[in-house]
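Here the complex is missing a single protein chain, while all its other protein chains stay put.
On to subunit A.
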Amino acid sequence: MAATSVRSFLVVIPDPLIPGLKANPGGKAHSAKDSDFSLHVTDPNVVTLHTADVPRNSEVKGLLHFPILSEDSECFLKALPGNTTISDGLNASDFSAIGFAPWKDPACNKVILKAATQDTANLKGFLFYTEDHEPPPSSSNNYWSGVEFKKLQFPVYAIGGLEGQHLKNAYLKWGNSDQTAEDVEGNFGSPRVFVKIATTTSVPLPGLWLFLLIVLGVLIFLAVFTSATMHLIQWRRRRSLRRRVANGEVDLEALGIKRLVVPRKMLDKVPLRTYVASEPSRPPSPSPASAPQPSSEPSQPLRTLAPPSPPLPPAPTATLSVPPPRLPPNSRAYSQPSCSICLDDFTSHVTTVRELDCNHIFHPACIDSFLETQSSLCPVCKRSTLPKGYVPPELTNATVRRERRLRHRRRREEQRRTAETEGRRGWLERLGIGIGRGGSESLEMRPRGGVQGRRLRRATGVVRNDNGAVSQGLDGYEARVRGRWQRGFSAVFPGFR
């Protein structure tokens, strides 16, 4: 594994050759007493050139040893000052050794490494130092080319020039001398420079991975934050729309924003009556408020024969033309002869009909399934059967979006219209012409036309996409066209289109 730190200090090795002195028992080396040399080099200043399968969390340690080259060799002269002789006694000894040399030209580097493997029996590793770089270049740098580290049995590390000089001086002063020194336990022997190279203690994430993780984390945070914000915004918009619907400012169904249905509970409040045919002699008076529909439209019901309202039974009926005693209880006379959903005729005094607020009557079975599943608008006149300010139980984001779009478009049109009229006025004033009535009228019609056009396109889209199966409502159609991914996306980020 890669080295994280290099520590160096002096130790005293037993030297039985010195007579009269108490030798270090057991041949063990101890730290030197009163030594002022110590070196600690950490990560950026230590470079691992070759790991040689050194296990993680271990230490490569040994006594510093300069490989003995033939002393007149060019490389030796380059590495150490003249007339230096290597006499640390570590060659051919049993002590663990760490080779040490400056990083020179490729030829010398090879020679030095070869010498190191040859002259020590127990080489644990090699430590190069750079003479011209501080800190050493990274292990991938071209600076370290020329030596095939992979073939070496021992790990190779490098430190920077400053520490390298420091270590070299210590080696020449103590590690290579035959002076005597005392260790911490009072034994005497020869001082030597001890080097301990610690490999990685934990697995710090490589820079790139860490960077990617940070980026990923930031992205996730942003996504979550955006999602939460958008959910909040959508929630507030839903709430606002709900409020405006309840206040009667927005009529969802009339604007074509959302198809509403009538819940069963409200449907039960719509009165059921027994149908009584109106007097045939009485000509049906066409209602002026009837929708502009083709001729086949059933005529509007007549209210003239009905009692004014149920809570007032004793109202004088003498003025009415039909004698009431024949009418069954809770019945009314209607001019509408058939149910416009199934087209079947009602049977007078027999058929039970449901009467909507707009006085149109239907078979309960027909109208109930229509109001419960299709629309809350009367199938004949499109008047809503829901009370004003009714808020549907579910207001989806799609509804909110549609309402917003419509509102914005209206506002834009309005702005454009005012801008245009103002602009035109300026123009026309210059030209001395009055504003044409037709022009402003067509502009007024535009917003509605725009909506219609949009709706028409959507409607034809439905028709073209599924022949016959036009059962999908607007929401259903949109949901079906959008893919699963898109649906997931809009669930996380509501409000994006």
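The rule is short, and it goes like this: a residue touches a chain if its C-beta (ideal position, glycine included) is under 8 Å from a C-beta of that chain, and two chains touch if they have at least 3 such contacts; residues count from 1.
As a working rule, contacts and distances are computed from a predicted model.
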| item | value |
| --- | --- |
| Absent chain [UniProt protein name; select from "Trafficking protein particle complex subunit 8", "EKC/KEOPS complex subunit BUD32", "E2 ubiquitin-conjugating enzyme" or "Cytoplasmic tRNA 2-thiolation protein 1"] | "E2 ubiquitin-conjugating enzyme" |
| Selected residue (touches chain absent from view) among A:Gly89, A:Gly161, A:Pro337 or A:Pro379 | A:Pro379 |
| Sole contact to the chain not displayed, among A:Thr274, A:Ser340 or A:Thr399 | A:Ser340 |
| Interface with the unshown chain - residue positions in subunit A | 256, 291, 293-298, 340-344, 365-366, 369-370, 373-375, 379-380, 382, 455-456, 459-460, 462-464, 467-471, 474 |
